[in-house]
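Just below is one structure, and these are the notes that go with it.
Below, a portion of the complex is reproduced, with chain positions unchanged.
The letters A and B name the chains in turn, as written, and every chain counts its residues from 1.
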Amino acid sequence: MTLLLWTIASKMVFIKTGRLALLLPAALLAQAPQTAEQKIEALEGAVKNAQMAGDNAWMLASAALVLLMTGPGLALFYGGLVRKKNILGTMMQSFMMMVAITLLWGLVGYSLAFGEGSAFFGSLQYLFLDGVGTAPNTDYAATIPHLTFMVFQLMFAIITPALISGAFAERMKFSGMLAFMILWTLIVYLPMAHMVWGKGGLLNAFLGGSIPCFDFAGGTVVHITSGVSALVCALYLGKRVGYPTEPMRPHNLVLSFVGACLLWVGWFGFNAGSAVSASGLASSAFVATHFAAAAAGLGWVIAEWLKHGKPSALGAISGAVAGLVAITPASGFVKPMPAFVIGLAAGFVCFFMVSVLKNKFGYDDSLDAFGVHGAGGTLGAILTGVFAPMPSTTR
Amino acid sequence: MKKVEAIIQPFKMEEVKEALKSLGVDGMTISEVRGHGRQKGHKEVYRGQEYTVDLLPKVKIEMVISDARLDEVTRALAGAARTGKIGDGKIFVYDVAEAIRIRNDDRGETAL
């Protein structure tokens, strides 16, 4: 074995660049140049580096948090709600998004969404992630490596179709699900992301688009899109065999509880990370996120208390998730108290959607992907318009 | 030999076990079951959807005993398991054709 290790070791050349690269900024300061001008120049570089370190630290943590939302967060949340026999299958849907969308994103996805293109589509500029390196892409995020921005956006692209899977949990074949998700990402998600976030996108007035859209962390792109798609799927696929006569109650709310908590924590990365920096804006989004989640948990529980005489664990966690959805577009624009109001509204509205309206219309949205993400997202988008101050006066 | 099969409320388990122990009944087998009788279950609400839970958790106790002890055992068991409310459960008695102790092939009442 020692021999084997040896062979491997000798196949390897040179030093650990990792360690080398680290010494560079320090070195820059160490062999400090002589004149004040030179010193200032060196400092300007060093400050940029330091700024990047701080922002990148938060953005990498955020990317990790957003992945945590999908797996295990969403997987557990949904997995606990289905019948026992379907839990692994349901969790796999989330996991396969982590696998398949990553591939797609690397090949063409990122390029189609964030490449500089037309009003509706990106370009093939970043095909195979070519040109996406450690230097910042100043169009999107001036103080973090382009790679960080790319992977952070990838985590969004993963969770969006995973959310939809809540609508057809318990009734779609694995291969069909996979094919659908890939097509959906290509046809719906990538153009939508380009329109709202991409350079030159139709709704991205700041980067060359013509219609301005107030969507901080993806309320439209992620939640409305996935929620509405979920509704379409639920209607198209029809009801599960046995629905609604056969009881299909959640089989393990402890799992759903853990999933909801992880969604809550991960959502800090989702919303505060959308500041693409560790600035005060990130803090503001973080706080708004937390207050809305709490308020919506409260709202749903109160609604249950009024209607059924007692609150439930499922209600509290469903409410929290609804609040997180609703605050997403507004999170960067509102103060804690308006966030609280948005959350409270989301708790009430989503409760009404899933427990009254759904029964009225009789569609079978297994895990309420529409009732929570579609409705919560739309409500959030509307309330963003109501509560968000003009940008110039925000902070 | 008789088999006594009692379906009781789970929270009465400890009391019943004590009662049987004090009678010197050692051998018993317990399993977790769900059942309904007069007691009709309740409703649970999940996201506004009502689900009837009509099978409530119960504990089933099975004991094979000699015919002679049947009376005292059922009496002690029923006494310990009774609350007087619907849902207390039932005791059923069956004939046993043979009993074998696996360890040493004892048969009949010596095997109990």
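Points worth noting:
Heads up, the rule we're going with is that a contact is a pair of C-beta atoms (placed from the backbone, for glycine too) under 8 Å apart; a residue touches a chain by one contact, two chains touch by 3 or more.
Here the structure is a predicted model, which means the values were calculated and not measured.
Each kind of chain appears once in the view, while the complete assembly in this file is A x3, B x3.
Here, only the chains that are shown with their structure count from here on.
Centre-to-centre separation between chain A and chain B, using Cα means, comes to 53 Å. For chain B in complex with chain A, the residues that touch the partner chain are 44-49, 51-52. Against chain B, in their complex, chain A makes its touches with residues 244, 247, 249-250, 304, 307-308, 312, 314-315, 318, 351, 354-356, 358-359, 368.
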